[in-house]
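Note that one protein chain is taken out, while the other chains of the complex remain in position.
Think of it as A and B in the order they're written, each chain with its own count starting at 1.
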Amino acid sequence: MVAETTERTVRGLRDFFLACDADAMRRAYYVVAESDERAPVVEDWADVEFAFNRIFVGPRVVSAPPFASVYLDAQPSLMGPSSLEMRHLYEVVGLVSPWAGSMPDDHLGLELDAFLQLRVALADDDSTALRPALQHLTAHMRAWLPRFGSRVRSDSRVPAAVLYMIDRLEEVIPAEDTEQTTRSDPRGARRLEPAGAQAWKRGERHDNG
Amino acid sequence: MSVRLAFLVDSALCIGCATCGMACKNQYHQEEGVVWRQIYPLSEEIYPHRDRAFYSLACNHCDNPVCLTGCPARAFEQRADGIVVHKPESCIGCRNCVRACPFGAPVYNPAARKVGKCSLCHERIDESLPPACVLGCPTGALRLVDLNTFDASTTVAAPPGFPGREDIGPSTRFKPPRQPVLVRRTA
Partner (left out) sequence: MTMDERTDFFEQMLAKGVSRRGFLKGLAAAGVLAALPGGVLQAAQAAGPEPFGPTVFLGKDAYQTFRNACPRNCYDTCGIVSHVKEGVLHYVEGAPESGFTQGGLCVKGYSYPRTVYSPDRIKYPMRQVERGSGNWQRISWDDALDTISRKFLDIKETDGSMLGLGLTKYSGNFGITHYGVEGMLASLGYTTRFVGTPCWPAGIDAQNYDMGDMWCNDPEDMASSRYIIIWGANPAYCSVHSMKYIYEAQRRGAKVVVIDPVFTQTAAKADEFWEVKPGADGALALGMARHLIDSGLVDTDWVQQNSIGYGDFEAYLKREVTPEWAAEQAGLPVEAVKRVAEEFATAKPATIWIGYGMQRHVNGGQNVRAVDALVALTGNVGRPGGGARYGHLYTWGFNYHAYSQSPPEGSVGFVGETGPKGEFDPDAGSEAQTYTDRAFNINRIAQEILDASEPPVRALWIANKNVVSQDFDRAKILKAFAKVDLIVTVDLFFNQTVEQSDIVLPTVTPFEDWTVNVSYWHYWLHLNEQAIAPMFEAKSDIEIAAMLSTRMNALEPGSCTFPTDVDPKEWMAKEFNDGIHSLFGIDSWEDLRQGSRKATLASPAAWNDLGFKTPSGKYEFVSQAAAENGHPALPTHLPGRESYAPMRLLTPHHKYGLHSQFQNLDWMLDYSSEPFVYVNPVAAKAKGIVDGDWVRVFNKVGEEKVRARVTGNVPADTLLMYEAWFGAKNAYNVNRLVDDESSDMGKYKTGAPGVAIHDQFADIEKATA
């Protein structure tokens, strides 16, 4: 079933972006890549781990922080309005991050988890008031994931396995096409650039082979 | 009794420390590259030592604000106390104000596709708090004055290097920097 496949993919993506070490990355990767012929074969997971930390974790300045506020808020900061927006979304649907207050609530792994939980709940009972929350979350993720994906792809040494996961991420949460979304910023409402969503589709991928 | 609020920039006291500018960022978290209060070193024609005398400038909250008159979206309004307020919710990002202002006060934010500028912290003023920059200034070089009661006799409105523009009437007032006696090394 498509829904189950999607849910498995989201679960794998969630665990991948929350992974602490090579082993967790490998396990999460195969949740997504299992029986997918497109999935590149990974020879050395240590190399993936080093690159993953270089791109997402640190300690060096990372090329693509996995936090929505870095891409959406006026100041590319942690714990910005976007982080709080997600904290409130989780609260609205009755969830709370185990790292509330310490890790910004708009970490990609947490957003994917909320996305997963809402989908599962709605599959059981579509009549609940949760659907607007899922729409809201999806719109939010659509707004920043293209910029995030583009930052990942602009890293000159991004491993094929990470690129594969970014591709899957963008399949599950497709970028906005013509839909125009508005949102607020610290000095008032601002309109996101739908053009930004197109940019990654056109470009940069070939730069990295 | 009405008040007419304005910044007083006392270059004799100013040490160019940029505390005022960072106090503004601390309050409003502007995006990188978007600066509402900038610290301008005076050119050596005006003050003979490079980087040693400054004007700290933001919006001058003019008597006849050209940002306001030229805005097609009516995104500016002037309060009774003289503060020129920009309303981002009305701004369409056309940048007419950026082109019109001879002082460079409105700054375009490409990410927001809107203009922003110094609000003279009117939300703080309304709670009887000084503007963030004025509170932050460690030397009293940047002050908030009421032009209706302030003794302006020792200040100027158009010091060297600052466009006077009587037609627009920038409200900022200035005191000039001073120079010490120099005893340089003999060869």
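In this text, a residue touches a chain if its C-beta (ideal position, glycine included) is under 8 Å from a C-beta of that chain, and two chains touch if they have at least 3 such contacts.
On a predicted model such as this, the values are computed, not experimentally measured, just so you know.
The shown chains contacted by the absent chain are A, B, with contact judged over the whole complex. Only one residue in the set B:Leu5, B:Ala23 or B:Ile83 touches the chain that does not appear here, and it is B:Ala23. By the touch criterion stated above, the residues of subunit B touching the omitted chain are 13, 15-19, 21-23, 25-29, 32-33, 35, 39, 48-53, 121, 123-124, 127, 129, 132, 135-140, 177-186. The set of subunit A residues touching the chain not shown comprises 11, 14, 18, 20-22, 46, 49-50, 53-54, 57-62, 65, 67, 70, 74-81, 83-85, 87-98, 100-103, 109-110, 113-114, 116-118, 120-121, 127-133, 135-136, 139-140, 181-189, 191.
Just so we're on the same page, only the chains that are shown with their structure count from here on.
Those residues of subunit B whose C-beta lies close enough to touch subunit A in the complex are 28-32, 87-89, 91, 109, 111-114, 116. Per the touch definition, subunit A reaches subunit B in the complex via residues 74-77, 185-191.
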